[in-house]
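Every protein chain but one is kept in place in this view of the complex.
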Amino acid sequence: MFNNLIPALIITPALFAILGFLFSKRAAFFGIAFGLIFFSESLLLLYGVATKSPWAYHFGGWQAPLGIAFAPLRFGSSILGVSAFVMLLTFIYARFSLQESQRALFYPLSTFLALGLVVVYLSQDIFTIYVGLEIIGLCAVGLSALQKSPKALHASLVYLFSTLVASGFYLLGVVIIYAKYGLLNISALIPVIQEELPTLVAFGFMVVAFLLKTAVFPLSFWLANAHANAPTPVSALLSALVIKATFYLMYLFAATLFIFEYELSYFLAFLGVGAIFYGGIKAYLSSDLKLLIAYSTISQVGYLLLIFAFIDEHTDPSMAFNAMAFALFSHTLAKSGFFLAAGVVVHIAQTKEISALQGYASITPVSVFAIALSAVSLIGLPPSLGFVSKWYYLQSAYLSESWFFLFAIIGGGILSAAYLFKLLILFLEHPLEEGHLLRREKSHTTLEWTAFTLSFLSVFLAFFSNSIIAFMG
Amino acid sequence: MLLIDTLLLVLLLWLGFKITFTKDHFNAIIHFIVFGMILALAWVRLGAFDLALAEIALGAGITGALLLDTITFLKKIGREDA
Amino acid sequence: MRNKTFHSLLYFLAFWLFVGLSFILTNINTLDSSMHTKLFEAMPHSGVTHEVTAVLLNFRALDTLLEVGVILLSLIAIHALEPNFRYTPLSFENTITNTFVAILFPLIALYAFYILYSGSYQSGGAFSASALLAGGIIILRLVKPRSFFVPKELILRFLYVSGLFYFVCVGMISLFFGSFLEYRDYIASFYIISIESVLMLSLGAILSAYFINAVQRVKP
Partner (left out) sequence: MLFIITGVALFVLGLLGVIVHKEFLRKLISLNVFTSGIFLIFVSTTTREDIADPIVIALVLTGLVVTLGASAFAMMLIRAYAKESIKESDNV
């Protein structure tokens, strides 16, 4: 029964994207129905992964080296589950926040995005992953182009070219690996792969592709504008789900395929530190609310990359892995909640200027509370998923005596506290009068509570951190 | 055979240079279409006839037509620099 | 000035990238590809005799399914841009071209079908055929823009999605007998030909829609 879940996870997005595109008047209905089905399927998959021994699904019945194999791993399927949950809530949010013409195309496109995510998180075949990456990239750009201002379209064009060049680099890596070993399947490649110059070059190209697509610091020029100018639910999907997919691939390849060079892995970790501070400072300086959140994404991506500093054998790798996994989950939930809540505030205030948002806590208390919860998780205050992540990172940095990273983690936390508290204090001081309440609409209640759910979970799930660690093994 | 190969590849390289460094956009598009056709010949030399067919039809044909249409549109609205 | 130094640095880097990469790629010594040998072992069960078609529509049919998804997806993304760019489109309408096209278009369509069916034993197949068909439609559109017949939006959309839909349906039917998209021997050639035919029509429609949608878009 669990075996057929994998084709089901391919069939469902394809069918619902078709339905949503055909009957564009009912796109929202099909989208939300898809969100429910997809979420329950991914929960079933999680259950299957937890109870069964690892298995592989061979498409077309052709065994691995020739055919395409999918294999659900624990980490990949849990990110898929969290992604499906975020997607469901964002779909509900989009039903009430987007205009009808935008909705008609938002749902089919983001359903295709789900298809791409399934391929990336489950596939064992590096060429299929390439097609999955192209699906994700095109969906992301198409979604961010739903906002038709020149600024947004320019940002989407820059995004499109970055993601296409990155796909080309990844494809070149695949080309070199196939030319050398004549194989495309990851688990078939592991025993034969050797440390040789062509292989290392292939890995180099792949890593650059992933860095560009994940928007790691020097290559993050496309992210801020693309995320900040998109419609709110799109921003949430882009920063919560899309960049995680390529980061997951980078981690997966590093853990299974790449022959690891410590210099390279330290280089990646230093990039992460650069990202933490660059993103944090830019976020502190920005005067636009959505731009602040987008720069905070760049900063948070840095924490994900820190795992590469602790991957060698001197330290306990499972501790750094837990830290990275919690950083990923916390950012996925907190950032989507943050974007969705900020969308409500921006909608009521009709402006994105931070200085104009003084005192909005009295008008949308639930959204501001959601933002505060997200901030707790992003800064890493206890009790939150972000805290669990930072705690593990600090422990592994302390145990491996890498003081540089220890201070980087603490400094990054202080920096994010600086810009997030600045924002929260602004929301809370000088409450606005009742007159502004007129701009509130009925639908805002639903919007607020979907955002609140996500932010709340990013804090609340910390109480289950032990069982999450146990699940990841 | 080596002579034909060399000729083909030199032509490809020259077209690639032209596409990258010419100033005029229209010129670049025309060179790109010719590039697609020569590339199809290269696929034939490599024994990949499926690719030659697809390259002529998709790469040179449809992409070329779309590019020409796009440049016409951009010229009409006076935003060739976009 | 800064721009100039940046450019010369860029050209310098590009040159060394070229040298290094060509050195590495020309000195690659390949291990024996086990995929390659497996392919020839499996060929008798694939239902077709042309290896490329067998890989595309049988051994690695999932890739092709996703790729059809990409084509459909980019059409949807184009719709998101509301592409009714109203301007006088390229057209070459006169008596000579009209007569020429009246003869040419049926020939192109016929040739597309030939390419499609010859795909099972020689080079060809759905993608080239659909591109030919789309090329024919585009020429028709260029030459006879005014007499061009456009069906209703909903019918067009059915046509666009039919390729992916049929592919997924074949996958679901094959789930009852084995894995997703599993077909062997006798039934395989039937499935492959039918998938290719539907793909040709729907991809032809999508590819020509890339071109035509930008100019005239019918409201639903």
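Labels for the chains are A, B and C, by order of writing; each one numbers its residues from 1.
Everything below uses one rule, namely that contacts are C-beta pairs under 8 Å (C-beta built on N, C-alpha and C of every residue); 3 or more make two chains touch, one makes a residue touch a chain.
What you see is a predicted model, and the numbers here were worked out from it, not measured in a lab.
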Missing chain: touched chains present in the view: A, B, C
Among A:Val131, A:Ala370 or A:Leu385, residue touching the chain not depicted: A:Val131
Full-complex contact with the absent chain, from A:Leu171, A:Leu237 or A:Ala361: A:Leu171
Residue touching the undisplayed chain, where the options are A:Ser149, A:Ser355 or A:Asn466: A:Ser149
Missing-partner contacts on chain A, residue numbers: 127, 130-131, 134, 137-138, 141-142, 145, 148-150, 153-154, 156-157, 160-161, 164-165, 168, 171-172, 175-176, 178-179, 182
Interface with the undisplayed chain - residues on chain B: 5-6, 9, 12-13, 16-17, 19-20, 25, 28-29, 32, 35, 39, 42-43, 46-48, 50-51, 54-55, 58-59, 62-63, 66-67, 70-71, 73-74, 77-82
Residues belonging to chain C that touch the chain removed from view: 7, 10-11, 14, 17-18, 21-22, 25-26, 28, 30, 33, 35-36, 39, 51-52, 54-56, 60, 63-64, 67, 70-71, 73-74, 77-78, 81-83, 85, 127, 207, 210, 214
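One rule holds in what follows: only the chains that are shown with their structure count from here on.
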Chain whose average C-alpha position is farthest from chain A's own: B
Centroid spacing, where centroids are CA-atom means, of chain B and chain C in whole angstrom: 18
Averaged-CA centre spacing for the pair chain B and chain A, given as whole angstrom: 38
Multi-chain contact residues (two or more partners), chain B: none
Complex contacts: residues of chain C adjacent to chain B: 52, 85, 87-90, 115, 122-125, 127-128, 131-132, 134-135, 138, 207, 210-211, 214-215
Complex interface listing, chain B residues touching chain C: 49-50, 52-54, 57-58, 61-62, 65-66, 68-69, 72-73, 76-77
Residue numbers on chain A that touch chain C, as the complex places them: 4, 6-7, 10-11, 14-15, 17-18, 21-22, 24, 57-63, 65-68, 101, 105, 108-109, 112, 115, 119, 127-128, 131-132, 134-135, 138-139, 141-143, 145-146, 148, 176, 179-184, 188, 192, 197-198, 201
